[in-house]
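With one protein chain removed, the remaining protein chains of the complex are shown where they sit.
== chain A ==
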Amino acid sequence: METLYSVTVGILTACSVFLILRGRSFPVVVGITMLSYAVNLFLFSTGRLTIDGAPIYGTQETYADPLPQALVLTAIVIGFAMTAYSIILAVRARGEIGTDEVNQQDNSTEGNR
């Protein structure tokens, strides 16, 4: 289970890094969203992976660490708001500047697709 989990996080992170390194704001925003998923999964795993464990101490033989769950919840909320804001920004930048290139470039050059 641990292997599958870490491979999942790894693939998500690798994909997001690839997307973030693109030159247009839409892939970058998608990449950052994906990175936040990877981060949330990673955070969740820091309390060790337990199956069938309630996050309450003393009720069961196996119990899950409740703190990472709380952390992930916080991170999800913040990440969600930030993603929404960056999408709005990207859309406005597309509207006002007329291109969704992340960097300043002349409209004549095709840029790094």
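The working rule: a contact is a pair of C-beta atoms (placed from the backbone, for glycine too) under 8 Å apart; a residue touches a chain by one contact, two chains touch by 3 or more; residues count from 1.
As a convention for this text, contacts and distances are computed from a predicted model.
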What is the protein name, per UniProt, of the chain that does not appear here: "Monovalent cation/H+ antiporter subunit D", "Predicted Zn-dependent peptidase", "Secreted protein" or "Dipeptide/oligopeptide/nickel ABC transporter ATP-binding protein"? "Monovalent cation/H+ antiporter subunit D"
Options A:8, A:69 or A:86, residue touching the unrepresented chain: A:86
One chain isn't shown here. Among A:11, A:54 or A:97, which residue touches it? A:97
Suppose we count only contacts with the excluded chain; which residues of chain A make the list? 20, 25, 28-29, 32, 35-36, 39-40, 42-43, 45-48, 67-68, 71, 74-75, 78-79, 81-83, 85-86, 89-90, 92-93, 96-97, 102, 104
